[in-house]
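The complex appears here without one of its protein chains, the remainder shown in place.
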Amino acid sequence: MIDALPWLILFLPLAAALVIVLLTNRSQRTSSTISVATVWVCFLGSCILFFTTKVNPTAFRWLSLSPVLDIPFGFVLDRLSKTMLILVTGVGALIHVYSLGYMREDKGKSRYFASLSFFMFAMLGIVLANNFVMMFIFWELVGVASYLLIGHWFERDAAADAAKKAFITNRIGDFGFMLGILMVWTATGSVVFSEIASHMSRITAHPAYLSAAAIFIFCGAVGKSAQFPLHVWLPDAMEGPTPISALIHAATMVAAGVYMLVRVGFLLQPSPTALLVIAWIGTISSVIAALTATQQDDIKKILAYSTISQLGYMITAVGLASGEAAMFHLFTHAFFKALLFLGAGAVIISLHHEQNIWKMGALARRMQATFLTFGIGTLALIGCPPFSGFFSKDTILALAYQRNAAIFALGLFTAFLTAFYMVRLVLVVFFGKPRSDSALHVEEAPPVMTVPLIVLAIMSFITGFGFVARRFLPLPEEKGVFILVPVLAFAALFLGGGLAFSLYRNRETDPIDAAILRRRFYFDEFYAWLINWTQDLLATIAAFFDRWLVDAGAVRGASGATWGMGALLRLVQVGNLQAYSLLFGLGIVWIIYFTVFR
Amino acid sequence: MVTLGNYLLASGLLFTIGFAGVLLRRNLITIFMSLELMLNAANLSLVAFSRFHVDANGLPNYNAQVFVFFIITVAAAEVAVGLAIIVALYRARQTTHVEDINTLKF
Partner (left out) sequence: MQSIFFWIFSILMVGFGAAVVINRNPVASALSLVVSFLGLAALFVMLDAYFIGVIQILVYAGAVMVLFLFIIMLLDLRAEELRKINMVAVAGGVLVSLALFCQIYAVVHRMRASDQPFPRLPISKIDDVHRVGLLLFGQYNLPFQIIGILILVATIGVIVLSKRELR
């Protein structure tokens, strides 16, 4: 019975999605109820699984080309995946409930909940997959779900473009991921994680090959977790509904990259080169994203860049060879970032879909529950003790302090920036004077939205403490107490917060105008130019090829040859009957000669 | 003494004359007549062979004569159809000259 539970958890959301699409699409109420009910069942199942020690989920051989390739369809159920199950289904369940409020007036509610259930299916597939191929398939399905949900309001061009951008950018990373999988498979002859782990000696013998494979696999995470240089899709993905931003683009899907890296950590550990690359990509992403976040005006974009920045921390932790630290931060981040997004969603919907923070202001008094929970999320994000972000971020910073001074310095700088932009956000949104009519007449969000906020706020508070987190995760062992690291982190936080406080207190407009940050380091423009240039080059080459090789060579050559042969043969076709009969007679004479006289 | 060879040579000569007529003449009607010559040359050799191969009763082999009968019948039908075609052609082109009928050319 318990062995079938993972199957139930995995396929129940898919069933829900199918039922909604095929049967109950008309009835929005039924559809949403089905979707929410299934996710709660999944959450309960995940909890049961979590507290069950002996589970042997049935697996079957899905594709068998032995001895070359053997792909099972099986589950891995260790502490890591069980925690992720709880995290995904728990946050997912809260966000499903929240969506009931957020999407209550949306016409495409059934479609939304179908996509959401489909996303849950795909995400749980990633978490449970016990081999690379299965993970890759669910990885792509998650991308599809993300595409569907970002483009939920597809009638808006921006949303449709953002969905395309997210999908295509992810494809670039996924291509690398696929190459990495193929390289690992070529070397070890297996795609199952446990078998690869036991055959690692076959691949560690070639350090360069291993590094290449590891970096290619990391490409998948770069795409999915929106790391530099493929981070451009995540801010645009904020065109989707806010619960989606919270669930997919903050708490779970973007964390899938980190989860995958931790899952295949045994592949990365033996390659110092790959680890260094990963650590630096993470650090660069976190700094760039944090810098960009300081100058954004859209509340969701700020949070999106913040997500990239925090994911950068996790990736850095992976690169510093500590999957535990990465998972710890992932775990805490999932709660407080979901909380922040949901809080932002409450603000946005109360202001009738206004996202510009300079049109808000003085919301603290009118939206007290939202303000309080948002504040808790902010404190957790900027790493203020004793909230959860402090512990997890501190773990990563301590790790960096031990392993790499430069990364540690940049990590501190990111912490400073994080404090700066979050304090700026809170000050501008919740304090000062109301800067628009809608901000003046704002009302608190309904309980269906505030209750998830409160639950998440509680989680954001408690998950950082060792005695809570240790139940879910193996925390990295503290090797010696570094009092210096928390002190420095707190100093950065204090400096950043203070600077933002002095700059943005009671401001009507932004006192700083840094175009490069506002324009996000011109990444989009650069990519547009790059794609344009590449396309032009390819088009030129293709045109040359087409014009001179295909048209002139193949087509005209073939036609010319045919025509020439035809012209030659035409000489025989004189059209004169007697010429034909003459040839006919010649042939007969010839044949008689050969049959009779030879 | 007349031998089989004499008849066969006469038949061959007639056949060659007919063939030369097909090759050399330009008038479709004449070509057609030459064709008839060729057919009859073949008939002559058939009858000669028929006369040459006597059976146990000392009679000629009449199978060949039946064959000749068939050839004559088919030839008659062929002449009728062929002349009808020539008439139709003449109506369309006002010529029976073979060099004027060269649409079979590219």
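As written, the chain order gives the labels A and B, with residue 1 at the start of each chain.
Criterion: a residue touches a chain if its C-beta (ideal position, glycine included) is under 8 Å from a C-beta of that chain, and two chains touch if they have at least 3 such contacts.
This one's a predicted model, so the numbers in the text were calculated from it and none came from an experiment.
Among the chains on display, the ones the left-out chain touches in the entire complex are A, B.
Residues of chain A that touch the chain left out of view are 578-579, 582, 585-586, 588-589, 592-593, 596-597.
Counting the whole complex, the residues of chain B in touch with the unshown chain are 1-10, 12-21, 23-27, 29-30, 32-34, 36-37, 40, 43-44, 47-48, 50-52, 54, 57-60, 62-63, 65-66, 68-70, 72-81, 83-88, 90, 96-97, 99.
Keep this in mind: only the chains that are shown with their structure count from here on.
Distance between chain centres (mean CA atoms), chain A to chain B: 91 Å. Residue ranges on chain B touching chain A, taken from their complex, read 19, 22-24, 26, 98-99, 101-106. Interface of chain A with chain B (complex): residues 566, 570, 573-578, 581-582, 585.
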